[in-house]
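First up is the structure itself, then whatever we jot down about it.
With one protein chain held back, the other chains of the complex are shown just where they sit.
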C-alpha cells in the first residue's frame, strides 16, 4: 500500500494497482476480443488526427475506428438504462452546468456512457486511462469523434501513461473543478505537479480500494485539501461488485479456463466475506461440496449456519479438487499446501490481490511449469502430480471472466451522483475529508436500477411514515444497517 | 412506543411489549407443554415455602417441582455449551465476584442456565419475570431450590408482576450494582421508586427492542444516569434472532398451524429485511413462488438479485396463497387487501408487532370468525370465502413455533459478556450512554459457539496479522462491516 | 410380508401393516386433535342409531357428531378441487352408474370427499376402516348422515375390525362389483369368506405397498381371479408421497418432536431413493451438512452430483447430529452404531418400516429409556450419553407430522380414476392380473391438480403433434420415461 508521495515506477505494478476494484478493470478482458492487436505500430502521440468536426483535441489510436466504437457504446447503453434515465431526469436543470471534470478511469464502452452522461448534464470532460492495457481503442475513438478530449490507447508505455494524464490536466484556458479518479494516479499527479489546481477543485470522486486508501492516508496526515467521496464503499456497489458479481464470475472463470464439472467437486474456499459468500452460494447450488476456512469467528458462524464445514486448510488440502482464496490476506495458500494437494487440483484467487497464493514459492527448479491455455498453467511435481494454477494467482474474475454491464452501471451511476452531489453541495457541507455517499443517494442509485427488473416499489402512506418516523422519500435505514 | 415516565397499566399490553424480542419470549410456547395448568389456585404470595436448605428467600408456584425443573435445566445445558464453556474459562478468576445482579427476564430453562452461570462467575442474583405468562414454574422452583432468589410464576396478575420486581430490588442489606433487563420494566421501576439505587449501579444490560428504545430516549433526554449496553443489536444476536431463526420458524409456524404444503404455493412476503430474507430463502427452497413488497430500493434490489419479483401488494393479492408480513410497519395488509384475497388464503405476521395486519378491520358484523384450531381463525366473508388468519396477526413464531435452545444460547452468552464487560470496565470507559457490545466481545460470543459445529478457526500468522494491520486475536472487522 | 392365506391376528401388527403407505395413514395423526377421546364407552355395535332420514344402515360412534364432521369434509373439499372438478366433468354421464363399491380405507375427511365423489358419479358405497385407530368419528357420522353405509369408529377391537368389514360385504340384496382396498384386508376377507362374490367383481383397486405386494403374490400363484389396479406405483402418487411430501415432512417431523435447529447440523441420511432425495434437498436448503450412505452405485452417483458426500455410516457416525434412515432395508442402524453416536444425537426413520433402526438392541438393562415428550425417547448410556430416538424407530412422518390434504387429493383422484377405468373397461382389456394405471390416466390426475397452482398447459398444434408422433391429448411419454 503506497502513499501519494511515492512515485510508482513499475509498469507491471501499475496495471495491478487497480485490479483491486473488480468492476473497473474486469471489463477489459472482454474488450480484448474486438480490439485488433495487429494495428500499425506508430505511436498515437506522433500521429496527426482530426475528427469529422475538425477538432484534434484528443489522442487516440485511430480516429477511424469511431463508428465501431459508437456501436459498442450503443449496445452498452441498453444495459445502462439508469444513466440514460439520469440524463432524462436531470437534463432540464443541467446539474453539472459549469463543471469541468478531469477523469482517469478505464476507457470502455461503459465508461463512455458515463462520460457522455456527464456531458449531457452540462459538464466539460477531459479524460485519460487509469490502466495502460484496458483502453478499448474504438471506444476512445468514438468519444474523440463526439468531441470529448480523450487521451488514451491500449498498450501505453509508462511515459505515455503520465503524458496522457498531463494532457488532461494541463491545458491553457481550461481548469478542472472536479476530479473523477480510479486508482489515485490522477489525483497523485495533480498533487505532485499542479497543486494550485486544488484551489478550484470542488471535490474528488474516487472508486478504487487503492485510491480510497490513499485518500484516507492523506486525510489522516492532514494533507487532503478538498472534499473526497469514497464511492467504493457504498452498499449497492459493494453488494454488486462482491456478493452478486462473484456468485456468477466464479463459475464463469472456472469454466472458461478449465471446463471443470462442478457437480460433486470438493472445494475449499478461504475466506467467508462477501466474495466468499458469493462463491460458496454458487458452487453449492451447482452441486459442489464446499469447505470454508476463516479467521473471524462471526463469519465462521455464518458459514456454519449456511451449511458449510469450517476447517483449517490442512484438514482438507489432500482431498479437495479446487482451492479458492478470497481473504485479502497473503500467503493463505503456501508451498506446503501446494505440495500436499492431489493431482489435478485447481488453485485460483478471487480475493483482492495476487498475494493470497504464494506463487513465488512454486518457482523452484524441481517444478515444471506448462502453459496449457491462456491463463492456465500446469505446475508439475517430480512425481508427475499436476496442480492447475489459474491466472498465476491473480484475480480470476479480472483475468478470466467478464463483468456484466449491469454491474458497471451501478458503479457508473454512483460516480455520476457523487459528482453531482459534490459539485452542487452548499459550501461547508463537505470539509476536507473523505465521505461516503449519503444513504439517500445510495438508495437513489438502487431505485434507478429497479426498472430493469420491472420491480415496483411500495410507497409509504403519510400515516405509516409517521409511525416509522421516516421521510416518505427515504433514507429508510440507519447508517449502521447491515443489509 | 412509550417512555419510562408513562406507567404501563394494561396487562394485555405488557405481555406484548416484549414480544418484539423474539428469542426472549418465544420460548414460553414450548414451555406450555409441560407446565401443569391445573395446579392449585392458591397465590404463591400467600404460600409458605422453604427449600431443602431451609431458605425461603424466593416466591415460586411450587418448590416441590424443583427436581423436574432441574432436569429441564440439564437438558438445556446440553445445547448451551457456550455458557458452560464460559463457566470453565472464567471460573478461576470469578469475573463477577462482588456483582449483585438484579434481573428481570423470561424465566425458562435457558435463562436458568444463564443465571447459574452468572452465579458460577461470582455474582449474587435476584430475579423476576418480565412476562406474566412465560415463567416455567418448575424451572423457577429449581432455581429457588438451588438458592437463587427468584420471584416469579406463570399467570401473575398485574399487581403480582410489580410486587415480584419490587421484591428483587427492595431488600434490606442487599443492594444491586448491575441490572439485566428485558423490556425495561425493571429499569423503569428502579427509576420510579428507588432512584438512589442508581448510585451503586455500574451498568444496565438490556436485551429487547422496546427496552433499548426506552434507553435511547432516556439518553437523548439526558436522563440516563448509568452506562447501558444494548445487546439487542449485536451482530451475532441479530443474525440468529432474525435471519437464521426465521428461516426455520416460518416453516415450522405455518406447518404446525395449517399443515399447508409449501410446494408450488404462491406467497407474498412484505418486507425484505433480515426477517424477510430468512422467510423467503426457506420458502423458495421448499418450492414456493415468492413475491416481495418493499419500500426501500436497496432491499428491493437485493430481492431482485436473489430471484424474487418485487411487486406492490395489490398486484398479486388476488392470486397468492399465503401473505406474510415482516416490515415493522403498520397496516401493511389492509381490509381492502383482505377483501380481495382468494378463498383459503393464509395471512400471518413475522414482523415486530401485531400492527402489520389490520386485524381490527376484520371485526365487522358481516364477517364471521371461526376458531378452527388453537391460533387459527377462519374469517368468513358473506359469499363463503375464508381467510385463514394465524395468531390473530401477532407474531407467528412467537405464538406457533419454538425457538431452538441454540439461538437462546447466543443471546444468553451475549448478556453474560455484557455484564462482565460493564462490571469490570475501568472507570471512564463507559459514560452515561447506550453502548453496543464491543466487536471483540461479539466475536468472542461467536467463537464460544463454534465448537457445537465442530468448526475450526484459522489463526493468523504474525506476518499475516502485520500485513492486514490486525491484532491476531481480533477484532477482525471494522465497525461498519456489514457481514 | 404375509400372504393372504395367513390370517392376521395381532391388533398391533395390523395398525402397522398399512403404515407403509404414507398418505393413507398419516392423516390420522392430525385427526387426533379434534376427536374427543373422553367419549362414552358403549360400543357402537350395541347402540341403536338412526340418521335424520330414518336410516340405520351404518355403525358409527355417534351420529350426532355429523355436523362437525360435515364441516371437516367441507374444509377438505377446498384442497381437493381435483375431485370436485371430476364430479363436475363426469357427473352428466355418471360413469359409475350401477357400480356397487365396497371400500376399506382410513376414514378421514379426505376419504369422505372421495367416497362422496364416487356416489356423485353414480356408485353405491359400503365402507369400513382399514385401521382400528385412524377413523375420524365425526367424519364417519357425517357420511352416515349423508346416507353412506359406513361401519367404522376409532378404537375398534380386532373383532370389531372384521365385523365391520363383514357388514360391508355381507348384505342381503346387495352385492359388490368393485373393491377399493388399502392394505388388502378387505380383499383377504372376501377371498376367505365369500369367494363367490368375485364372480361379480369387475376389479380391485389397491393403494398400499402391502396390499399390492399381496396381489402380486396372488397373481404369481395363479390365484388372482379378477383384474387389479396397483395405484401405489403411479408416477404422480409416488412423487408426491415420496419426494415432495418427504421434502416437507422431514422438517416438520424433526421440529415438532425436538425443536432442533437445522442450520449447521451434520446429518447422515441412509438411502438416496425418492424419500432420501426429498429429505436431503430440504435439509441442505436449510443449512444442514448432509452425508449419504447408499448401496446402489447409480443412486450414489446422483448423490455425488447433487452435492453430498457418500460415505459408509461408520465413517461419520461419531460426528453427526442426526441420523435418518430411508432405505426400506433392515438393521441399517445397529447397536454398534448407536453405541458410537455422540451425545444428543437424534435418530429417526423415514423409510418403509420400523426395521431400519435396530431398536430392539436398545432394550438392554444398562440403557435407561426416558420418555421426554410424546414420540420422543432419550436412551441413556451408563456414561450419561443420551440418544434421542423418535417414534421408537417407526415412520417419523407417520407419527410426528401431518400430510397435506393436497397430497391425499392426488391419491384419492387416482383411486377414483382407477375405479372408473376398471368398471368401464371393455371385456378383455384387463385380465386376471395386476395393472398399473394407464399413463394417460396418470396424466389426467396431474392435469386435474394443475388449476390449484394456476398453471396453464400448452397445447400441441396439429403440426407439432404430427412432428412428435403424439396424440394431442397424450399420453406424452413412453412408459419407461423416468420423470
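Chains: A, B and C, in written order; residue numbering restarts at 1 for each.
Definition applied: contacts are C-beta pairs under 8 Å (C-beta built on N, C-alpha and C of every residue); 3 or more make two chains touch, one makes a residue touch a chain.
Being a predicted model, the structure only gives us computed values, none of them experimental.
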{"item": "Options B:167, B:213, B:256 or B:284, residue touching the unrepresented chain", "value": "B:284"}
{"item": "Hidden-chain contact residue, picked from the options A:319, A:360, A:424 or A:473", "value": "A:319"}
{"item": "Sole contact to the chain not displayed, among A:78, A:91 or A:368", "value": "A:78"}
{"item": "Given A:256, A:330 or A:439, the one touching the chain that is not displayed", "value": "A:256"}
{"item": "Candidates A:129, A:282, A:362 or A:460 - the one touching the absent chain", "value": "A:282"}
{"item": "In subunit B, positions touching the absent partner", "value": "263-264, 284, 286-289, 304-309"}
{"item": "Hidden partner interface residues of subunit C, rising order", "value": "235-236, 238-240, 244, 274, 293-305, 309-313, 315, 328-332, 355, 442-444, 446-447, 449-450, 453-461, 463-464, 467-468, 474, 476-477, 479-480, 482-483"}
{"item": "Residue numbers in subunit A that touch the chain omitted from display", "value": "30, 33, 75, 78-79, 244-245, 247-248, 251-252, 255-256, 259-264, 266, 282, 285-287, 319, 343-344, 372-373, 386, 401-407, 452-454"}
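Everything that follows uses one rule, which is that only the chains that are shown with their structure count from here on.
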{"item": "Subunit A and subunit C, separation of their C-alpha mean positions in angstrom", "value": "58"}
{"item": "Multi-partner residues of subunit A (each touching 2 or more other chains)", "value": "304-305, 309"}
